[in-house]
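All protein chains but one are shown in place.
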Amino acid sequence: MNFFKRFAQNRGALIGLIILALVVLLALLAPFLYPDSPWRMVQRPFLAPGEVAGFPLGTDTMGRDVAAGLAHGAWVSLLIGLISTVVALSIGVPLGALAGYFGGKIDDALMRFTEFFQTIPNFALAIVLVAIMEPSTVSIVLAIAIVSWPPVARLVRGEFLSIKHREYVEAARLVGQTHRDIIIKQILPNTLSPVIVLASLMVATAILLESSLSFLGLGDPDTMSWGYMIGAARTVMRQAWWLSVIPGVAILLTVLALNLVGEGLDDALNPQLARAR
Amino acid sequence: MPYLSLILGRVGKAVIVLLAILVFNFFLIHAAPGDPAAVMAGEAGATDEQFLEDLRERFGLDQPLPVQLWRYMGGVLTLDFGYSYRQQMPVLDLILERLPATLMLTGAAFFISLSLGILAGTLAAMRVKRPSGSLIMGLSLLFYATPLYWVAMMAVLVFSVVLDWLPAYGYATVGAGYTGLAHAGDVALHLILPAVTLGLFFMAVYTRMTRTSMLSVSQQDFVKTARAKGLAPGVIQRRHILRNALLPIITLAGLQAGQMVGGAVLTETVFAWPGIGRLMYEALMQRDYNLLLGIFFFCALLVILFNMLTDVIYRLADPRIKQSAA
Partner (left out) sequence: MSEPLLRIERLALSLPQGADRLYAVDNVSYTLNPGEILCVVGESGSGKSMTANAVMGLLPQGVDVAQGRALFHGQDVLTLSEIEHRELRGRRIGMIFQEPMTALNPLMRVGEQIAEVFEAHGLLTPKARRERALELLEEVRLPDPQSALRAYPFELSGGQRQRVMIAMALALEPELLIADEPTTALDVTTQAQILHLVKDLQTRRGMAVMFITHDFGVVAEIADRVCVMRMGKIVEMGQAREVLEQPQHDYTRALIEAIPGDAVPPARAAGDIKPLLSVTQLDKVYRSSGGWFQPKREVVALDGIEFALGRGETLGIVGESGSGKSTLGRCIVGLNTPDRGEIRLNDVDLRALTGNELREHRQRIQMVFQDPYASLNPRIKVGMAIAQGPIANGVPKAKAMAQARELLDTVGLDASAAERFPHEFSGGQRQRIGIARALALDPQLIVADEAVSALDVSIQAQVLALLDRLKREFELSLLFITHDLRVAAQICDRLIVMQKGRIVEHGNARQIFLSPQHAYTRELLEAIPGRQNHDEAAPATAEAV
């Protein structure tokens, strides 16, 4: 059975994929559906969903359109989730590969370094980094990447450690392939499937992290994000519960979808393991 | 003396990590935008030039960087974390004052998440491919995907605002003047929502991990041996599968406990719980970097202590480690 068939057999993964596609669509269409800034006051504040035509999700404490915020927030969430994961991978994969392949002192040094970052409480570090660097999209991406690369490095290192002793790698050494070729052509392709699975889960975690930072007021002040919307609605929860419920559901669905897709990828890429489940 | 050398090894490693965090912290202060003295004083207090001059002199900010680092480390090692000009108190006092509340919250959340998570994971592993097992996994996926702070807010909305069963804010009822048992009961009542909502996410993590671990252990040869003995399924699950499956959970719990301290920032902010997480939020709002980094260092310290504790527990649980370390 090929990969796509196995993936399609997983009902949860398909549902996840559909939700994800909708969120991506929403993010892509945001500039066309709501060309105006989502920060602009457009109506009277505290409109409940459906109260006034044209504002299906109502308005917030400042009279801003919740639906516009949601659409622009989708863009921000996905973008930050994706880019910070790519940055984290580009730190973690090379470090893990070098540590696992060369072992010995290089491994010791790199793993001490990784352990150090793993010891520091994740979220606290992200807060401190963003606060020190001043909140902006770049600082948020960097902070999330810095707290999320260690698991990648450990995973890749583990894979390299086990694969480098496989006989086909030893055969490649014997025929005189260079270290670079062995790392890139022989080992790396065989570590990809767990890395892809981890990456899809990391995007989900990154979206959660970004929303938490925005919730605490550490979001980029120029972009609308779901976490910010919830944070702004916190004090008016008793009067306007929907202001916190709607963006919360959006985060929940997106993160859930990414997790479902990740599990589906895992099952499809590692069929032996899936059968045991 | 294998144990002594073991403990020395662990402590040595922890000290190195702590020193590394100190250096890291020091450079963060210097990486903060603007004059370090202004950073220390907090932005608002930085208007008075004479005050800043005093600060510079007092903290040796006019000295070369290595000297400053040396002084800074010396200060921290003698438990001097600096002074919060915003709160007009030494950082250490502020932290120590708030620490018990955080320990209570994270401790309760840790206990709830670990015990319920292992229980739910075990049930899910035993009921694999059955509706009840799928339900547990579905719920745990849901909790795993929900933002911590949002769960907290929704819990307040449902249990405090709508149902009015539990208090929504704070550590104790203000002005009630309870003492003794009544006070403890009051605090416990205030603790329920924060502890449960903080624990939910981690419970989901433990549930998934326990299930995966149990399913993989149940494939191993010794489980077949146990069945060939004629043991009852319950005994096999408990004595053979669960015991082995818990080993990776111990490691994970050690790591997650540290993350819980970070997660407490969100929970304490929503529930106005007077712990160091809330203090961190306040420091953040006021750009009180000195306090922020002090708290950060303290969080890291807690995590290191916890990791050492897990290490000890792991060694007690797995006879193979004891041997290879001896």
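A few notes on this one:
When the chains are written out, they are named A and B in that same order, and each has its own residue count from 1.
The rule we apply is simple: a contact is a pair of C-beta atoms (placed from the backbone, for glycine too) under 8 Å apart; a residue touches a chain by one contact, two chains touch by 3 or more.
All figures in this text were calculated on a predicted structure; none of them were measured in a lab.
Residue-wise, the contact with the chain that is not shown comes from B:Ala232, picked out of B:Leu77, B:Leu96, B:Ala182 or B:Ala232. Mapped onto chain B, contacts with the missing chain fall at residues 5-6, 8-9, 12, 220-222, 224-233, 235, 239-240, 243-244, 317-320, 323, 325.
Against the chain not shown here, chain A presents residues 166-178, 181, 185-186, 189-190.
Following the convention adopted for this analysis, only the chains that are shown with their structure count from here on.
Between the Cα centres of chain A and chain B there is a gap of 22 Å. Touching chain B in their complex are the following residues of chain A: 115-116, 118-125, 127-129, 131-134, 204, 208, 211-212, 215-218, 227, 230, 234, 237-238, 241, 244-245, 248, 251-252, 255-256, 259-260, 276-277. The touching residues of chain B, when paired with chain A in their complex, are 17, 20-21, 28, 31-33, 128, 141-142, 144-150, 153-154, 156-157, 161, 212, 215-216, 219, 255, 258-259, 261-263, 265-266, 269-270, 280-281, 284-285, 287, 289, 292-293, 295-296, 299-300, 303-304, 307.
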